[in-house]
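Let's turn to chain A:
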Amino acid sequence: MVFPPRKKMEEVRLMKGNEAIAHAAVRYGVDGYFGYPITPQSEVLETLEELMPWETTGMVVLQAESEVAAINMVYGGASTGKAVMTSSSSPGVSLMQEGLSYIAAGELPALVVNVMRGGPGLGTIHPSQADYFQATKGGGHGDYHFIVLAPATVQEMADFVGLGFDLAFKYRTPVMMLADGIVGQMMEKVVLPPARPRRTEQEIAEQCPWAVTGRPGWRKPNVLTTLELDSYKMEENNRRYQQTYDLIRRNEVRYKEYHTEDAEYLMVAFGSIARICLKAIEDARARGLKIGLVRPVTLWPFPEEIISELSKKVKGILVVELNAGQMIEDVRMAAKDRVPIYHFGRLGGIVPNPQEVLDAFEDRFLKSK
Partner candidate 1 sequence: MAKAKGAVEINSERCKGCDLCVVACPVQVLSLQPKEVNNRGYHFAFASNPQACIGCAACAAVCPDGCIAVYRIMPER
Partner candidate 2 sequence: MENNEYIKRPENLVYRKPRLLNDNNMHYCPGCSHGVVHRLVAEVIEEMGVEHKTIGIAPVGCAVFAYNYIDIDWVEAAHGRAPAVATAVRRLNPDRLVFTYQGDGDLAAIGTAETIHAANRGENITIIFINNGIYGMTGGQMAPTTLEGMTTSTTPYGRRIDLNGYPLKITELLAQLPGTCYVTRQSVHTPATVRKTKLAIRKAFENSLAGKGTSVVEVVSTCNSGWKMSPAKANEWMVENMFPAYPPGDLKNEE
């Protein structure tokens, strides 16, 4: 999370994470964005409307009448082989679960950004990480998964747009960027990705032979449907989905390690809270307390191996999340409870400071034990 030294000519900009997503989308050559306003992510749509990319790249930007409509616009756009995305925040993403299930079942590439806020219900507009289960366990109906990327910096908010679409098209799957209100609203330095043109119709036809584009005489109709009443065929479809998920599990696990080489204890945290943990760890190291950090970058597939490996070396693991304990379940499964694994979380939109994290660590592992 420390910025590497930049080349002199790179254009460093200062902006919010939400704004970075909008800029990155236009530069990546995204074909369409469909969204509905909700705090704390409305700047994505606002920035796009300000940028007017339909005048430059030809990107379509549309404010839908609801998140339900927005995700179904994404479904429609993706069906035609276009690179399409939406963004929302927790209550809105709940409304999108039906559509996400269809997009996963249709094996369609798409990018969905969730800038999480506190729930349940209308909850709060303040940051949270309480949608971990919804994102990683398949929030809609049916047996499905999609890749979940967790950005911790504004730079990653920008970079994961491109990464998200690359993965989405590689595996024909929706990809979710699971951010939170902190990284969405925070202003930070960012180097925007280079601009490139949108794909041509010809390129789309070559890359996406399945795309619904209008049927030329030489081929059979392309039909995008998620319905299959023949149980044997439906089982086949499900097996195909699972094969894709296995492939993704093998190839696409991403995480970052900090100070793990000599760590006696481990923290696991994702997104912006991982930065607070890193500060806490550095403070602890100044006092001779050797803690390391694993920051999962893909929440699904979950970086099980590294956590399993490290669990054999450390005395205990603290999972820090802005929720009541969700990712801890995956950490415990990966670490097979070899060592004590505890959770620390703040709820309702409260963000702990590094001292609080360290206090929690000392409370769990060092006091009277």
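The candidates came about this way: all candidates are chains of the complex that A comes from, given by their letters.
Throughout what follows, a contact is a pair of C-beta atoms (placed from the backbone, for glycine too) under 8 Å apart; a residue touches a chain by one contact, two chains touch by 3 or more; residues count from 1.
Here the structure is a predicted model, which is why all the values come from computation and not from measurement.
For chain A, the touching candidate in this complex is 2, chosen from 1 or 2. Chain A meets candidate 2 in the complex at residues 31-32, 34, 60, 62, 64-66, 68-70, 72-77, 79-80, 82, 84, 98-99, 102, 212-217, 220-227.
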